[in-house]
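To start, I am sharing the structure in question, which I have written as structure tokens.
The other protein chains are all here in position, but one chain of the complex has been omitted.
Right after this comes subunit A.
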């Protein structure tokens, strides 16, 4: 690693503050806030919709823009959950618990302000940890063998499915199914076409864009087509003066923000867990440490500050395993990693040394993007409130057009559009049956890597499974995976027996 962290950051800011860097970062956070505010349209759908465009721009700016959408949506999502009690994203569900009561008490402005500040604090500290921790971690990862990678990835997949919102067994099924879909195509070691059914279109594997759009884009557009969620609810107008917290309110939200950041940073960096768990955990923690737990749920400012900080810190630190090990911790990271792979960038411990401008540019863009977001969300919040009144029936046909041209533009293949239709139907089916699409996508991206590392470890050790226990890091993650599995099996067994 050459140069000090300051030199590296200077390089990063040169990228992030360049004309293109600012353009794509600004575009990302703007679009992110927009979809975050609109209930019914999640950040996954938007990321999927913009993925085709990133095929035509430089990978550094592609990643900057996609990340901007991700954390921008976190800011915007809380706006809708505070003003309308309609969380725009899963992670802002917790914010609505105290944010909406605050808005009903006439403190909407204050809630929005604290949300933006907490998000900013969480993001900035999270980005700082990303800057400090990624390089040493990549150094450690240089010594990783296939065993470590296999165990880390298994842990990520198991944790993501057990801790997701649905029933654990169902999420495990979708992970397996995702891995099977990921295997479609030529086998790297032998050149055998697997699950390709003699169709040459399938030899390169299934298209990640088509899968992501089918699982998230189409179902969400179709559900919003019928008018979408009721957006007639009158959101109150918010003046700038009503936003500023008093000294007492600053004091009450200071430590919750820091605690939230800590929890968020931890769960974000751990593959397989992430913002959703972090927000719930930090909210629970605040109710426990508070001297006035009865205030929670009725508009406690701590109940807004902590989860928001946690969520945003988790988003930033989620990039740590993605950038240092090449292991995506959640579906969004899997999509970003997929974009890198398409551009021929190989994710892993060498990424930072080989493409320093990409990593440090990304870190710097987080700082730039978060400053832009504070500007977008504090003085301009009225604009977003008005956006909630945009008629959906005009919006969704435009999204359809954008999506279909986008996917066709990737490799001018009509086949990809038919695949999109098939994956769209799959996505709708999964939704009807309450299966989780995001674990499927994670399995899709991690599956081929998992197989490769499994094969390699078995070759290296002559089929000796004890290798996973002899290497300390692999053994640790094996232990963690087992603890999770045992915990969840015992838990559901107990539920079964009680009935």
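The rule we apply is simple: a residue touches a chain if its C-beta (ideal position, glycine included) is under 8 Å from a C-beta of that chain, and two chains touch if they have at least 3 such contacts; residues count from 1.
The rule is simple: contacts and distances are computed from a predicted model.
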{"item": "Complex member absent from the view - protein name from UniProt, among \"Membrane protein\", \"Carbohydrate ABC transporter ATP-binding protein (CUT1 family)\", \"Branched-chain amino acid transport system permease protein\" or \"Peptidase\"", "value": "\"Membrane protein\""}
{"item": "Contact partner of the left-out chain, one of A:176, A:258 or A:387", "value": "A:176"}
{"item": "Contact partner of the left-out chain, one of A:26, A:146 or A:219", "value": "A:219"}
{"item": "Positions on subunit A where the hidden chain makes contact", "value": "53, 56, 167, 169-170, 172-173, 176-177, 179-180, 183, 187, 189-190, 192, 194-195, 218-219, 221-228, 392-394, 396-398, 400-402, 404-405, 408-409, 412, 414, 417-418, 420-421, 424-425, 428, 431-435, 447, 451, 454-455, 458-459, 462-463, 492, 495-496, 499"}
